[in-house]
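Below is one structure; the comments refer to it alone.
A single protein chain has been omitted from the complex, and every remaining protein chain is retained in its original position.
Let's look at chain A:
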């Protein structure tokens, strides 16, 4: 399963409508609307929910090879702990890990090996996350299928990749650690 999402919290500050009822009604699942009706949903909480939905959307879309849809309201997020959530859509569910700090939220399909390090970089056996990473370095290797699902061409074969980019942050997640190692050794993952 692949899915990752980063929210640059500085950029999200400019998304001034997140707090409005109109915006939240288009994003939250009916159960979430009910849950947060009488509670104040804070800035970080809202964007963590959003980020978990994005992760689940990417994993679900790839698994079932679906056309792009704008349906955040179909995903319901329940918190297991501050950094772990379960996301459900129809009969599909997945667990998402979120790394939260004052600068960003990075969410990824749960993987016990993912750890957050002190310099705000997150390492995981199959993902690469960095501030100010130049995304263009990978662009010439990227391909999207008819549904817009991304793949990366490595040694003439197409490997699944999940990409997220928001503000200052870019992150990639690969199916195999070997793909990450290949790009690293080829000096493609440069800042």
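The rule is simple: contacts are C-beta pairs under 8 Å (C-beta built on N, C-alpha and C of every residue); 3 or more make two chains touch, one makes a residue touch a chain; residues count from 1.
In the analysis below, contacts and distances are computed from a predicted model.
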Quiz prompt | Name per UniProt, for the chain absent here [options: "Carrier domain-containing protein", "Inner-membrane translocator", "ABC transporter permease" or "ATP-binding cassette domain-containing protein"] | solution = "Carrier domain-containing protein"
Quiz prompt | On chain A, residues whose C-beta touches the chain left out of the figure | solution = 7, 12, 15, 17-18, 22-23, 26-27, 50, 54, 67-74, 144, 148, 166
